[in-house]
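The complex is shown incomplete by one protein chain, all other protein chains being positioned as in the whole.
As written, the chain order gives the labels A and B, with residue 1 at the start of each chain.
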Amino acid sequence: MKHRLQFTAKKLVRMALLLLGVSLTAFLLMDASPLDPLRTNIGQAALGTMSPEQVARLEDYWGVNTPAAERYLGWLSSALRGDLGVSLLYRQPVLTVIGQRLAVSVWLLVFAWALSGALGLALGVLAGSRRGRWPDRLIRGTCLILYSTPSFWLALVLLMIFSVWLRVLPIGLSVPIGGTADSVTLLERLHHAVLPALTLSVAGLPGVALHTREKTADVMDSDYVLFSRARGERGILRRHVVPNVLLPAMTLQFASVGEIIGSSVLVEQVFSYPGLGQAAVSAGLGGDMPLLLGITVITAALVFGGNLTADLLYGVLDPRIRRGAAKG
Amino acid sequence: MKNRRKSTLLLLILAALLLCTVVLSGAALARQAVETDFTRKNLAPCVPFLFGTDWMGRDMLARTLAGLSLSIRVGALTACVSAAIALALGTASAALGGWVDSLVSWLIDLVMGIPHILLILLVSLACGRGLWGVTAGVALTHWPSLARLVRAEVLQLRQAPWLQAARRLGTPPERLARNHLLPHLLPQLLTGLILQFPHAILHEASVTFLGFGLPPDQPAIGVILEESMGYLAAGRWWLALLPGLSLAAAVLLFALIGERLRLLLSPATAQE
Partner (left out) sequence: MEPILSVEHLSVSFTRYRRGLSRAELSAIRDLSLTVEPGQVAAVAGESGSGKSLLAHAILHILPRNAKAGGSILYDGAPLTPDRAAALRGREISLIPQGITYLDPLLTVGAQLRRGRTDPDTRSRCRKVLERYGLGAETEGLYPFQLSGGMARRVLIAAAVLDSPRLIVADEPTPGLDVKSARRVLGHFRELAEQGAGVLFITHDLKLALSVADKLVVLREGRTVDELPAADFRRGQGLTHPYTRALWQAMPEHRLW
């Protein structure tokens, strides 16, 4: 138990250092940007008509004149107190914006994550255990094609088929124009989330399936599966193959949090789905540094959290670590 | 059983030919790709314009080919740069050990911690978007997995008896690296490089699509697809469908080659 706690504490410290690194990297990259937030947001023409005082006030608002080191340290000290600053575009605290956006995105992410994980695992095991035969060829071929398909293009094609051609699903916007967020029913929300969720799941599927297939093939070739066959065992797939594939597959699944968030940026953009990914794009295009920094740090925290979960689960599920730790 | 080496070689030759055709025709069609002609706007795919035309009468086939050639060039450049970074950091990490190793593995974790799209977006912003922004972004995001592979490979090679023997015989380190390490690393590195290609092309297109990559006046696939979004509801399916399909086909070709090479080089599957 003590061993496990030590392990967790060490991982947490490393995670904190990594988050610090992520925030500094993101800050430096944004600071290096030659794009002037004033010009991108207010426009050259509008700037020309303003008085110097107005321009100075705006420059203050967008933080143009403060030295970089001072701004970063200022950001860091308030971030440590739980304040990520104020979004320049939305004029609301960054945490509030992220909270709202994440609440919209989270169902999409969780659904796609779970569906692509479960389906990918099943297809991967099926292909790996029938290696070289038609289920394997079919699954592997389909996965390679899906893997090569840009997720945003897939989103466009699905939109064309279901919204334009068949007219069964809406084109975009999870809130109808003119309505407020509260006025939409759950059903409407679901209706708007179908295509994004589907696209996101399909985008995540080939990675999981192909990886699981490789793992399954390795396990099928292992000495212990050979020995089980030599002993005339039945249900080898269920008893030996699946458990041994499940462990690495689970690690991969928790480590893939970043990928699914990455795909959601694109998919949300195509479907005008007002989630975290879309906010990241708006913040990037509009030079909203506090919001982009906040989104980067929060998603990195989610990714590291996923990795930590995988490490801890491994310790619980793998007897080599569970018993090994108990002995030491 | 099929001879996998022969079919892989065939695939490689086919891909190289196609690659040359696309890159050359793309470069040759650079003018047609941006040429507007309002007498022939919004044509669905037909005989002279196989991919149709857009609202400015631009030939979509020319635009697609030019876009693909741009994508492939950016992909090749970024894959090479990220492979170089991976080789440098991976070998440094394995050969020097100690704090260098810790630093590199920390950097790898750092880069893996930020979703790729987000990191490319940030790097591209730092470079002021455009061609260099997206190239730097993709190159700086894709090295970690390959660096890990190189590190593991070098660590394993260092333990190899023949290398130990060469070292005992007093072979100078740079000769050791050139004559013994590099030949063993090269196949792995090449496969890694080719496997990076699909990722690189897809990410370039994605980031350009989002508006952080190549500028709108370039006939990039990302730009073409972004523009097509406005005409979806109008039923102009060819604007999005065909260029995207071509991109997917090009990426699939590279993914297939990478997969084949990986199978041939991996000892577990080399003889199948």
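As a convention for this text, a residue touches a chain if its C-beta (ideal position, glycine included) is under 8 Å from a C-beta of that chain, and two chains touch if they have at least 3 such contacts.
Everything quoted here is computed from the prediction, not taken from an experiment.
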Identified contact with the non-displayed chain, of A:222, A:251, A:282 or A:309: A:222
Residues of chain A (touch criterion as defined above) contacting the omitted chain: 131-132, 221-224, 226-235, 239-240, 243-244, 247, 318-320, 323-324
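Here, only the chains that are shown with their structure count from here on.
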Chain centre separation in whole Å, for chain B relative to chain A (CA means): 22
In the complex, chain B residues that touch chain A: 106, 109-110, 112-118, 121-123, 125-129, 198, 202, 205-206, 209-212, 225, 228-229, 232-233, 235, 237, 240-241, 244, 247-249, 251-252, 255-256, 259, 268, 272
Of all residues in chain A, those that touch chain B in their complex: 14, 17-18, 21-22, 25-26, 28-30, 32-35, 132, 144-145, 147-153, 156-157, 159-160, 163-164, 171, 218, 221, 258-259, 261-263, 265-266, 269-270, 280-281, 284-285, 292, 295-296, 299-300, 303-304
